[in-house]
Structure formats: structure tokens, C-alpha cells
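Up next is chain A:
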Amino acid sequence: MPDVALQQELRIIGFLCNWCSYGGADTAGVSRFKQPTDLRIIRVPCSGRVDPLFVVKALLNGADGVLVSGCHPRDCHYSDGNFYARRRLEMLKRLLPFLGIDDRRFHYTWVSASEGARWQETVTNFTKRLHELGPLQLKKEVSS
Partner candidate 1 sequence: MSIEALKETIGKVLKDVDVVIAYKEGFDALHSTPHFITSPEQIDKMIWNPLCVHNLTTYLPSMKNKKVGVVVKGCDSRTIIQFIQEGLIERGKVVVIGIPCKGVISVAKVLKAIDHKPIENISFSDNGDITITSEGEKKVLSLNDVSPDKCTTCQYPTPLIYDHLIGEEIKTEKPAESVYGDIREFEKLSLEERLKYWQGEFDRCIRCYACRNACPMCVCQDSCIAETRDPHWISQRLNLTEKFMFHMIHALHLAGRCVECGECERVCPMGIPVNKLKRKINLDMKELFDYEPGVKLDEKPPMFVFNVEEAKIKEHKI
Partner candidate 2 sequence: MDQMKNPYLPELATVVKIIDETPNIKSLQVVFNDPEKMKNFRFEPGQVGQLSIFGVGESTFVINSPPTRMDYLQFSVMKAGEVTAAIHELHEGDVIGVRAPLGNWFPYNEMKGKKILFIGGGIGLAPLRTLILYMLDNRADYGDITIIYGSRTPPDLCYKYDLEDWASRKDVELILTVDNEYPGWDKRTGFVPTVLNEVAPSPENTIAITCGPPIMIKFVLQNLAKLNFNDDHIITTLEARMKCGIGICGRCNIGTNYICKDGPVFSLAKLKALRAEI
């Protein structure tokens, strides 16, 4: 794990589905899997609840990175929610660079409730990547 604590924390927002990824983050906690502290988590019932506009809103308003995590495909508590999420988020991921926003600032993935280690890895790597990219400051640029 990189010692990101030495740097200024970044604003990273995660949207996690209640059934898998939020549980996976809990599992990581229960297992005491250490993670960087930058991420703030918003619990949603399903990754299919995550309107890509939330990601845009967050990035435009000051977030340095956004992470969306749901159940693995086929494993959705609501059976199909993450299938929609996958299409929408992939569309967004491709659109962001067209707007001039580095798509590495947005990551979507699948983590199940049992995958504490995968969650730890996801958070750690995403945080590390964002620290390499530095602050986004879109809000400042865009609202000038």
C-alpha cells in the first residue's frame, strides 16, 4: 500500500450497492484490511440505481475521482440492475475523455460481499492512481 497519507487527501466518492459491494467493504473492515482513507462511500441499493449523472455531478462539483461498485454480473440482488449499470457506466467512461476529463478518474467494478480482499485492492489501487493524477479541480476551472 502506498503511503498516500503523506499527501493531501483527495476527494473520492464511491457509490456502492448495498448487497454486494457495501458488504464487501464491510467484509474488508471486519477482516481489518487496511485501506487509504480518501474514499467516502454512498450506499445505494443497486449499481443500477447509479445514474451516470451522479458521477458527472460529483466530478463537476469538486470530486477528484468517482468509484462505482456493484454485484458481479449475474449476481445482482435485483437480477438485472448491474447489467444496466454496466452499459450506462461504460458509456460514461467513454464520454468523459471527450469532455476533457481523464477517464481514469472514474472507475466502475464489481465486488461481492465476500470479496474483502478485492475491495481493499480496488480502493488502494484507485486511490493510488488518483494520487498519481493529482487533484482534478474541475470545479474551479469550470466555474470561473
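On the choice of candidates, all candidates are chains of the complex that A comes from, given by their letters.
Basically, a contact is a pair of C-beta atoms (placed from the backbone, for glycine too) under 8 Å apart; a residue touches a chain by one contact, two chains touch by 3 or more; residues count from 1.
All figures in this text were calculated on a predicted structure; none of them were measured in a lab.
Novice: Please name the candidate from 1 or 2 that touches chain A in this complex.
Specialist: Every other option belongs but stays apart; chain A touches 1.
Novice: Quick check: in the complex, which residue numbers of chain A touch candidate 1?
Specialist: It is residues 52-53, 56-57, 60-61, 73-74, 80, 83-84, 86-88, 90-95, 97-102, 107-110, 122, 125-126, 129, 139, 141-144 of chain A that touch candidate 1.
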